[in-house]
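Note that one protein chain of the assembly has been removed; the remaining protein chains are unaltered in position.
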Amino acid sequence: MSDFIQYFFNGLVVGCIFAIAAVGISLLYSVLRLVNFAAGDFLTLGAFITYFLSVTLELNFLLSVVVSMIAGMAISWFLELVLWRNLRRNKAGTLALFLVATGVALMLRPIIQFIFGTETRKFNIDILKTYDFLGARIPQTQLLVLIFASASILTIALFIAKARIGKDMRAYANNPGLASVSGINVDRVVLATWLISGALGSLAGVFQGLVQGQFNNAMGESLLLSFFAAVVLGTIGDAYGALAGGLLLGLIMELSQLSIFFGGVPSNYKPVVAFATLVLVLLFKPEGIFGYRARKV
Amino acid sequence: METTKTLNSSVLDVRNISVSFGGVKPVQDVSFTIKENSFTSVIGPNGAGKTSLFNLLSGMNKVSSGEIIFMGEAIHSIHAHKIAQKGLVRTFQGAKVIRRLTVAENLMMAVKGNPGDNLLGFFNPRARKSFEVKAREEAMRRLDQVGLTKFADEYAGILSGGQRKLLDLSRALMADPKMLLLDEPFAGVNPTLVEKLLTVLAALRKEQSITFLLIEHDLETVMNISDRVIVMADGKIIADGLPKSIYENDLVIDAYLGSRRKDS
Partner (left out) sequence: MEAFIQPGFWIFVLALAGIYGIFSLGLQIQYGVGGIMNFGHVGMMAVSGYTIAVLVIKYEWSFWWAALAGVILAAFLGALLGLTTLRLSGDYFAIASIAFAEIVRYWILNTDNVTGGTQGTLAIPSPNGFASYTDKPDVILTWISDRLYPIIGDEASRDLSMVLIVWPFFGLFIWLSSRLQKTSWARVLRATREDDDVPRSLGKNVFRFRLQTLIIGSVFGGLAGVFWSVQFALLAPEDFLRIVTFYGWMILILAGATRVKGLFVAAIFFGFLYGATRFLEFWPLSLLSSPERAYLRVFLIGLVIVLLMVKRPQGLFGKRQEMILE
């Protein structure tokens, strides 16, 4: 029982982080048909910028997080202006979008390494303090991450549902042609999507860094496929689905370690659980848990 | 003797087919039988389900219920390419051409039984080459028929809308069909060319005994060539008979033709 509570709690924490990263990827896909292969490295970047501000420069931690989110937005905006906009104008195909996103990831990674080095980093936060809950060990940082991440998820969901630009984003994603003739400012929608995904990338990176305790420059990249799994699980292009898919995947990955499942999946195989979930969903329900199978005409 | 004859003379037998996508039901409980070497037109307003019907007949979508029998064989649960191989070949609304193949290549691709389509054929270059030569000859003949000879070695992407329709039709013919399903082959084609196409179709029907099922938006265009017209609206068949009787059918006038006739 305490095992279950432990893994369930861990799953919730991890799931929230997946959800936040996945919703950014899913929004980008729904608006731009872009599979953002660079999403993982934006997490790394967010964590390192926060580290630099809060540890090296000894700024307030929350302030550092906010600044790193703004930095994530700024870089996304910059890339939209110099890259993505041109590609859209040239009617770039799927492969071009794939490869450019990958190219950006490949460039971002060395830049991070070059500026921040390859050493393992740690936030200046007490990661040792833990609470005991029905026999499960609940570290304080994880509890805080869970609280802040849930709040973020609620905010995102509300924003997409209620805010003007959120509605425009959904309208544009559903029917780009109709949306652009009905007076929606497409460039603004695209820009908003990039800003949101940039900010969420940084935020998820900080959360992930906190949960891991220590992190290096490979952190985000190694999670990328898990994010894709969450996105596909929750129906690609569906923002709410991505939130749910993220949570669900987090729970699946952690609970798979319970001994009732084949004696428990060893923890170093956790990523494989994510990949396998991805492949299985693609095989049996590629439309995800919320989509219905649109037949090919 | 009599009975076998009537049995044989039905090429396509559609029995109560329906399809649904989520909540949408583009085709609902549709049945009809097509006689050998006949020419049938399907008309109906936009969104009536005509293209959806073709997608079912050609196997591009699977029926939710019902049966489709082509030349005595059930085809509703087999792959689209197998259906085409059996001789039931379709074209597409708006004409699909492969833009980055040349016009001749578009046609040559369609030929049946090409040894070069098979990987093992790679090891028999002689057979491959002689087949290609024949395929090219046939392609040039077809292109001549529709006046596209001078585009043979251009990318199909440069063709105009009307020319693409001609290419699409010729390509379907290259696949040696027993029955052709043509989805709005005349839409957007200029009237003189429509006349010419109609004569080509009539000739094909006579010379190669091909059976035709054709979707058209406008009844007038196909009045003379059709010996039967099926009218669809909202996924159902609302009338089925001789072109003349359709022209005078009140239901059809209400559902579809009414406004048009008043206009003109």
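Order as written gives the chain letters A and B; numbering starts at 1 within each chain.
Going forward, a residue touches a chain if its C-beta (ideal position, glycine included) is under 8 Å from a C-beta of that chain, and two chains touch if they have at least 3 such contacts.
Just so we're clear, the structure is a prediction, and the values are computed from it rather than from any experiment.
Contacts of the undrawn chain with the visible chains, over the full complex, involve A, B. Here one chain is not drawn; of A:L63, A:A96, A:A151 or A:I260, the residue touching it is A:A96.
Here one chain is not drawn; of B:F92, B:F186 or B:F212, the residue touching it is B:F92.
Listed residues A:S2, A:N60, A:N86 or A:S182: the one in touch with the omitted chain is A:N86.
Where chain A meets the omitted chain, the residues involved are 35, 83, 86-87, 90, 92, 94-96, 98-100, 102-111, 113-114, 118, 225, 228-229, 232, 236, 266, 268-269, 271-272, 275-276, 278-279, 282-283, 286. Residue positions on chain B in contact with the hidden chain: 58, 60, 79-82, 84-85, 89-92, 96-101, 105-106, 108-110, 112, 114, 116-119, 121-122, 128, 131-132, 135, 155, 157-158, 171-172, 174-175, in rising order.
The definition used in the following text is that only the chains that are shown with their structure count from here on.
Chain A and chain B have CA centres that are 48 Å apart.
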